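The complex appears here without one of its protein chains, the remainder shown in place.
And then chain A:
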Amino acid sequence: MASCPCHWTSGKINPHHLHNYPLCHTMIDLPHAILLQGERSSLDLSLPNGNAVDTSSPASSSSLLNRLQLDDDLDGETRDLFVTVDDPKKHVSTMETYITYRVSTKTTRTEFDLPEYSVRRRYQDFDWLRSKLEDSQPTHLIPPLPEKFVMKGVVDRFSEEFVETRRKALDKFLKRVADHPVLSFNEHFNVFLSAKDLNKRQGLALLSKMGESVKYVTGGYKLRARPIEFAAMGEYLDIFTQKLGTIDRIAQRIIKEQSEYLVELREYSPVYSSWASSEEELQEPLDGVAACMANCCSGLEELTEEMSEDFLPVLREYILYVESMKNVLKKRDQVQAEYETKLEAVAFREDRKTPVPTDVEKCQDRVECFNADLKADWDRWQNNKRQDFRQLLTGMADKNIQYYEKCLAAWESLIPLLQDKQEARADTN
């Protein structure tokens, strides 16, 4: 019996959910037919933490399925939650200085009281949200946040570039959560987006939801056999993160070499200008070359900056993403190990014909639920990864093309200047 942490409101089924958890609704004894009306707190969730499952009104799953046959492609048309992070502002208080960002939400979901929200959040709020998501949705892949700690003195936390890079990453984070069929319905996410003052809510949330957080106790269970697909995931992640690391190093090296190239290139302009000042006929052409060089320099500067600000952070983000995914895989292994061990223990008592204790059943549920969630998230992650990297790499190509086009224009504009004078001389001769 797979758990299905979704919210059911009257007549409205989350299509994302059904797409990802078909198993959910083929299981008969599920409480999902019970409709909730804005009653968020009494979660009708059969969480693997032991909450009782309400089996009072079983619904016919097949009829449900019939009603809910939907398209695969759910982007765009059916998106009902839009989130943006922008407008960074600096706050100075007696205790500290920090940046807040505006988080704007537009939604038609009834889980939200209002259709629009605009709140201000700081990094530690995002951090809070992420750990809440990790705790409450341990079977899912939670998108990463940009790095928390920044070495003071090395990086200026309040520089425009740093703030902008961070803002983009935070925006990406929220968008990924908003696009996730399960995470986007998480109540902490809702609170994050809607509460005026998160601090108070954080405190409350902490108190009331403590009991809910799932604890996977690592009882030192040993995993017998990892299913092939999850083993493959692990292998893939290992190699992938390695390659990402290499690409990161190469990109950094290129930026470094380009910066050093820029330093030397800058020397050209003043020398050509100085030469121009001692010439007559050649003065204009030489000044032209000096100006050209200066243009190329500024183009190169732009390229290096953009690669630093746009390219590297995304790479690093994915490396963090992979790290957290590996942790989720480990947790899955532990859950499976626990189940297998308990099952073995029961097998010993097989001969006594005692019914399988609910303990073992719960474990089995957990495993199957985890596996299903993980598989669905994996596919989504692979898809997003493909899009993200396509975008990232074409962006890199675009930046380089722009740089060369700028230089090309500069040099091409010089040619008529040089050739005219040549022709003019030929005429007078």
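Keep in mind that, in the parts below, contacts are C-beta pairs under 8 Å (C-beta built on N, C-alpha and C of every residue); 3 or more make two chains touch, one makes a residue touch a chain; residues count from 1.
In the analysis below, contacts and distances are computed from a predicted model.
K.L.:
Of the candidate names "F-actin-capping protein subunit alpha", "Ribosome biogenesis protein BRX1 homolog", "Response regulatory domain-containing protein" or "PX domain-containing protein", which one corresponds to the UniProt protein name of the undepicted chain?
P.N.:
For the chain missing from the view, the UniProt record says "PX domain-containing protein".
K.L.:
For a quick check of understanding: of A:258, A:308 or A:364, which residue touches the chain that isn't displayed?
P.N.:
A:258
K.L.:
If I consider the whole complex, including the chain that's not displayed, which of A:246, A:298 or A:358 touches that chain?
P.N.:
Answer from the full complex: A:246 touches the omitted chain.
K.L.:
Footprint of the hidden chain on chain A, which residues?
P.N.:
236, 239-240, 243, 246-247, 250, 253-254, 257-258, 260-261, 263-265, 267-268, 271-272, 274-275, 278, 281-282, 285-286, 289, 292, 386, 389-390, 393-394, 397-398, 400-401, 403-405, 407-408, 411-412, 414-415, 418-419, 421-422, 425
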